[in-house]
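One protein chain omitted, others in place.
Right, chain A next:
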Amino acid sequence: MSTATAQKKGFGATLWDYLTTVDHKKIAILYLVAGGIFFLAGGLEAMLIRIQLAVPDNDFVSAGLYNQLITMHGTTMIFLAAMPLIFALMNIAVPLQIGARDVAFPFLNSLGFWLFFFGGVLLNVSWFTGGAPDAGWTAYAPLSTTSPGHGVDYYVMGLQISGAGTLIGGINFLVTIVNMRAPGMTYMRMPLFTWTAFVTSVLILFAFPALTVGLFLMMFDRMFGANFFDPQMGGNHVIWEHLFWIFGHPEVYILVLPIFGLFSDIISTFSKKRLFGYSAMVFAVVLIGFLGFMVWAHHMFTTGLGPVANSIFAIATMAIAVPTGIKIFNWIFTMWGGSIRMTTPMLWTVAFIPSFTLGGFGGVMLAAAAADYQYHDTYFVVAHFHYVIVGGVVFGVFAGLHYWWPKFFGTMLSEKLGKLAFWPFFVGFHLTFFIQHFLGLMGMPRRYWKFLPNQDLDLGNLVSTIGAFLMAIGAVIFLINVIVTSVKGEKVSGDPWDGRTLEWSIPSPPPFYNFTQTPLVRGLDPLWIEKRQGNGKMTPAEPLGDIHMPNNSFIPFVMSLGLFIAGFGFIYQVDDKNWLIVGIAGMLITLGSMFVRSVKDDLGYHIHKEDLEKGAGSE
């Protein structure tokens, strides 16, 4: 095993390895690559939007295409870029941070990825088959139920499939964190990133079913003649808004919470200090997660819910500022008096704190229901959520990639290029979105294809577009950094940052079984404790023994491919019932592979003790 895997493999073998892998580290790379590609696609859409809005009365894209661009930009960035990048970070770090050899269900981990991937591809196929979805990423009924063509059908099927993948991933991390912590790793000794991954998984478990239900109703309305959202037939279109936001609001916390945890780890590492107020941080995360479920109607203040509902949801929304404030202050107090190293991950983190806080202020302003009548559906909203999502999630993903790059690939991204990428992105981000607050307050509506000249909107929009180009430059420099780093291929040690948590106690990249012997955890920041009070290495909690590993499997790919094919069948059976054959064939592929998986025993294999002593798997 060892010598065979250590040798350089051909392209075909590597491809097959990644198609069938159940190793959480390789799945993390898959998530990273797929999420990165979708991020570039979403970014390209954003650039086209900004070019269209660079000057007044522009005709760069047509109105219909503009609607498709804004819809796909939002949908892609949230579901196909931010989500998988978060999952990439969770996959690479969570099992290592808790001292586990893999996630609880490696097979499901792979299935979750392939479902997400095929869902995303299905959604993007719509560009080439007569038009992408064009009803906004929120797909409000009746606009979405009456939108002509098949765009919104692709939205429904694509999100349904990728949503199933996300749900599977979330459940997997829950079970992993509950059951697979190393001896001594109690809940209150878990690194903050693991804690936030845990709370995020709970949110996924509770929130995604609402999306699933909403999408099913939408699917039946559009494809099978149901009338759930048609008031003329006794339906109610406001229900879609509720279902979407019951999912949609927790979704933004699903995205940002792991990033909070990641920043906590980074700040603690690069300040050489224990995280200030650890238990308060955990409490704040859980509280944000809980409150995140009770605020969805603040997206619907102008729907006409009535003053009582508006007031309740306004107050609940403002309450979230309290635990978030706890976190902001604890980050600052962690840095206070620490010996701070301004590495690239730390740079993104330090930039995150004021950027995200600005977004939070905008959020509290929007939460005031009476004032929201003024802000609603203007660029003020656009500015607010880009501040929290870019200033939070995107900054976080950049920080996390720089921080954990050694665990992904065994190399270090160049610090110099990393900082070079940071500055244009950071400046561009504030240029793009800060001014949009004022554009919104001046009355520029969201989602409009063009604006007219001489309404005081010209300069602000031009500035915004220039900022977008700066962000694109930053992203390109990051890509150059990735390429340069992988061409150079300089391997680094297991602990290049002088880390505090378990992932830094093993080599970079980790061997496929992660820990030769499960480590014994003696407290919070376990590696740091051993560095200070022990010999700098983790004490093993078990004797060297055989390691049980799962077999690779191609079944998750086939299962997801079946749903992908079935998706086309369901979309086009509206035009011609013969397409149902395709739908049924796809479902048969999926159900057949599920059947094979159920009846075929797959017990995995063992790495023997003797091979471990010879250094199996370590390259």
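Operating definition for what follows: contacts are C-beta pairs under 8 Å (C-beta built on N, C-alpha and C of every residue); 3 or more make two chains touch, one makes a residue touch a chain; residues count from 1.
Just so we're on the same page, contacts and distances are computed from a predicted model.
Of the names listed as "YeeE/YedE family protein", "Glutathione ABC transporter permease", "Respiratory nitrate reductase subunit gamma" or "Cytochrome B6", the one that matches the UniProt record for the absent chain is "Cytochrome B6". Considering A:Val121, A:Ile246 or A:Ala314, the position touching the chain not shown turns out to be A:Ile246 (whole complex).
The hidden chain makes contact, of the residues A:Leu305, A:Leu520 or A:Leu561, with A:Leu305.
Residue-wise, the contact with the chain that is not shown comes from A:Val238, picked out of A:Val238, A:Ile340 or A:Met442.
Considering A:Ala297, A:Val521, A:Ile547 or A:Ile565, the position touching the chain not shown turns out to be A:Ala297 (whole complex). The omitted chain makes contact with chain A at the following residues, 178, 202, 205-206, 210, 236, 238-239, 242, 246, 293-294, 297, 305-306, 309.
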